[in-house]
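Structure first, then comments.
A protein chain is absent from this complex, but the other protein chains hold their places.
Entry: subunit A
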Amino acid sequence: MDIIASLGLGFSVALDPINIFYCFIGVLLGTLVGVLPGIGPTATIAMLLPITFSLSPTAALIMLAGIYYGAQYGGSTTAILINLPGESSSAVTAIDGYQMARKGRAGAALATAALGSFFAGTVATLLLAFFAPPLARAALNFGAPEYFALIVLGLLVSIALAHGSLLKALGMIVLGLLLGMVGQDIYTGQPRFTFGVRELYSGLNFVSVAVGVFGVAEILRNLESEKGRDVMVKTVTGLWLSKADFRRIIAPVIRGTALGSLLGVLPGGGHILSSFASYSTEKRISKHPEEFGHGAIEGVAGPESANNAAAQTSFIPLLTLGIPAHPVMALMVGAFILQGITPGPNVINDQPALFWGIIASMWIGNVLLVLLNLPLIGLWVKMLSIPYRALFPAIVLFACIGCFSINQNVYDIYAIGFFGIVGYVLIRFGCEPAPLLLGFVLGPLLEEHLRRAMIISRGDPMIFLERPISATLLGLAVLAVVIAALPKFRKKRNEVFVEED
């Protein structure tokens, strides 16, 4: 009853025309910045912070939240159409989404992403409304050892599933781990692999690396032969999903939503794992794993649902405990404070209209997003008919502006060029960029949590086995390796990361 009344209050706030208006502005901006390669929600929210001064706290926070989850919708668009992921989550979408686009199924891929995201957003909003405080409490049981074990499991599941090019996939993960080490060591402050360049102290920018190894490398590959270029598929068959498609995406969407919702609650990096985990799961249990990497619709449906669910549930630690789960949430903390509200456990009681209003607005925002994105699919697909000579300089230019806008750091732009060439060389050697990004994203987290756990235990590695959650997760990781090594499974084993021949 209580929750119903609270949700009623929330909807009365969120359905206020002014708030609907700002919610719409938020999700529209979010979609746009998500679509523009390089410019992410972090930069956008940072730029808009001063504007929110003049708004009411509720309107301001509804708008900023809308930008964040709106960008999750928009981010998949460029990943699918031009193989240019703007965030770690859409890097996974690019694998099969881009292959679908090359086969003329860009419309279906975009529709899958939008519908999956909408379903995930709806479920995650309900979770937020009903279980936010207990979920946040449960997430607090995750300390450094648990996060370490979780990431080990995530990495091993991905590796265990690879075969054929297992060596190359492993090599790429290790290269990614090494690239992730660039920058100032957070424990000692010592610079690593920075070559005396202070601009590299904060490490390599994810967006630069992703735009380089995915986008620029793809462009270089397409420029190889003027005639053999197959990137722009002119004949687009059907913008909408067939009945068979619907049947294929239902289960992955549900599984992705469940995985993403749970991982998103973990403030120590769970949301990063969500789309990778979903992709691995879908490929593992698929009846036709050979399609993955060649345009399997499940490879879009699962990860897209997972990342949107995680985006939504990552608000749980912020709204219930005042803890930011990632940089965008840290910006939201700043936005709260600028509005005169200190985020913390008291917000739910002191500002019920604000708390429930934001939650209700998320569902409204998801409705607006799906209404906004489905009609846009036709427009986005038309983008593919833009002549390549006009499109590719524009892509590179936008990517550079976007990356630079985050930190005003020219090395972020150099990195795009550098990793574009690296990515191209890797493609020529038959190595794939996805494992590299997995290593790059998870490597620093793995190291951070491993070392923190060891500092807390004062050098005793038993801490990983003494704590039940961490021991269970590590047990599962061992199981994953054993299963992968068994001959029966080896026959069925497939290539998680291999995107194309």
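We adopt the following convention: contacts are C-beta pairs under 8 Å (C-beta built on N, C-alpha and C of every residue); 3 or more make two chains touch, one makes a residue touch a chain; residues count from 1.
Please note the rule applied: contacts and distances are computed from a predicted model.
Novice: Select, from "Branched-chain amino acid transport system permease protein", "Tripartite-type tricarboxylate transporter, receptor component TctC", "Peptidase M19" or "YjbH domain-containing protein", the UniProt-recorded name of the complex's unshown chain.
Specialist: "Tripartite-type tricarboxylate transporter, receptor component TctC"
Novice: Write down which of A:324, A:357 or A:423 is the residue touching the left-out chain.
Specialist: For the chain that is not drawn, the touching residue is A:324.
Novice: Considering the whole complex, which of A:174, A:220 or A:333 touches the chain not shown?
Specialist: The missing chain is touched by A:333.
Novice: Any idea which of A:285, A:425 or A:455 touches the chain not displayed?
Specialist: Considering the complete complex, A:455 is the one touching the chain left out.
Novice: From the list A:107, A:264, A:343 or A:365, which touches the chain that is not on show?
Specialist: Residue touching the chain left out of view: A:343.
Novice: Taking the full complex into account, what residues of subunit A touch the chain not shown?
Specialist: 42, 45-46, 49-50, 53, 140-144, 184, 186-191, 198-199, 201-202, 267-268, 317, 321-324, 327, 330-335, 337-338, 340, 342-346, 407-409, 448, 452, 455-456, 458
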